[in-house]
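Reading through the structure tokens given below for one structure.
Of the protein chains in this complex, one is absent; all others appear in place.
This part shows subunit A:
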Amino acid sequence: MTTKTLHGQEQQSSLPSEVMQTLALLQRRLGHSSDISIRKLNWPEDSSPFAIVCHLNGLVDDKEVNQMISNINQYVIAKRENDGMSVESLLQEVLPGKLKAIRDEEAMVQAVLDGRTVVLIDGLDTAMAASLLGGERRSVEEPTSQTVIRGSKEGFTEDISTNIALIRRKIRSADLRFEDRIIGRVTRTRVSVGYIQGIANPNVVQEVFARLDAIDTDSILESSYIEEFIQDSELTPFPTMINTERPDAVAGNLLEGQVAILVDGTPFVLILPVTFFRFFLSSEDYYQRYDISTFLRLIRLFSFFVALLLPSTYIAVTTFQQEMIPTTLLISLAAQREGTPLPALAEALLMELTFEVIREAGVRMPRVVGPAISIVGALVLGQAAVQAGLVSAAMVIIVSFTAIANFVIPYFSMSSAVRIIRFGFMILAGTFGLYGILAGVIPLLVHLVALRSFGIPYFLPASPLSFSNMKDVFLRIPWPKAKYRPDYVSEINKRRQSDSSGENPKEKLGD
């Protein structure tokens, strides 16, 4: 038997028309896994099945499946008399639009695994699959990793369809496109690439698909898998993609011409290409007044330098360049160091490591013992260590301020990079002093300047210097003045607003 597919090609069905044979095929492939539900619909007379409904437990909406079963019952009983059962009429009459014909074994097995409900009718060599997805999913909640005071409180969930809908709700444009790939030989994870046609750079989109298609792995469990597969360079502590839980951040970035990669099973969506300074912008910057946003951006950059260089500068200055410290400060630092057993470098490394341990413990521990950690961390390790003369009080201040400054960086992946590099700088400072710090900063800058994210220089707009892109990096200019998109991502369609946008109302008020 031949039927016409969507593409108009003739396709031969490879499935048997005997329903029990098909079921045997299915069971051979799926085994007797306990989560597979097989429901036989029997003829009332001889209790032989006329249809079999097969799906995975927990992935389908049971109500809808029951509704479909009763539809099938009605259909079969109605057609039994005149024996006019056909695939076409079935697709039309039982759940129109939701059923799809399947003609080979592989597709049938996959349909079950995807969570679809497969219907086998006795006498037809075509299986049908209905997408009646359901089951327990986490609902849309406030993002936990990136909180804001003003702005949307929705966060992505683990369900990719929900996530796409969340983005679509913000951008109701025909040009917003999502294209899917199934990646992972075992996990068969749905990965969706979102971009706005006409804004996103087509070369970047093409490159993203090329890199995604080159992935041949057994599993994709989180977007970080994808990130590591498609990033430009592995030998860097710096992230070349942003991950975010916030649909509004994704929408904003899509409108600037970036590409989003959504992965089923994780609320973290990748955004690319990105530049270094992007990691210091929060989506809240655009919801607050531009003056305070600008100020906060400068604070974040300052915090970056503090988190990166404060402990090392302290070590360098107190062990090598003591002449740089004002005399009174030097005396009080020297007084604190009287009687402390460890050299400044060892002291700093010890305290930083202690902090990292406390931090890791804070993330991993059960929430019930949370207060215990803070008591031990703050009192025992902080105050008691100083009183016991193990570390100097100044060092505790330095380490604490460094830690707090580290949390100011809006993206966790960037603050992790800083955490790692900091240790390198501390060792350099402890061995060479300020000279050592400079000897570390210069290669770091060289590395940053050489880095690329999907063909875009990572250190834009600082290097190569581009003043037209500076408007939304250190400063945030008010929206009516932001007439153009940053042109490094979107080479086509740079204009955001008309020249007169936001002008008229003010003139009228002035009369």
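What we mean here is this: contacts are C-beta pairs under 8 Å (C-beta built on N, C-alpha and C of every residue); 3 or more make two chains touch, one makes a residue touch a chain; residues count from 1.
One rule holds in what follows: contacts and distances are computed from a predicted model.
A.B. asks: Look at the options "Chemotaxis protein CheA", "GTPase, G3E family", "ABC transporter permease" or "Ger(X)C family spore germination protein" and return the one that UniProt uses as the protein name of the missing chain.
C.D. replies: "Ger(X)C family spore germination protein"
A.B. asks: Out of A:I299, A:I331, A:I442 or A:I492, point to the residue that touches the absent chain in the complete complex.
C.D. replies: A:I331
A.B. asks: For the chain left out of this view, which of A:P44, A:G339 or A:P366 touches it?
C.D. replies: Selected residue, touching the omitted chain: A:G339.
A.B. asks: Of A:T117, A:T318 or A:N469, which sits in contact with the chain we cannot see?
C.D. replies: Residue touching the chain left out of view: A:T318.
A.B. asks: For the chain that got dropped from the picture, name the residues of subunit A it touches.
C.D. replies: 318-320, 322-323, 327, 330-340, 343-344, 427, 430-433, 436
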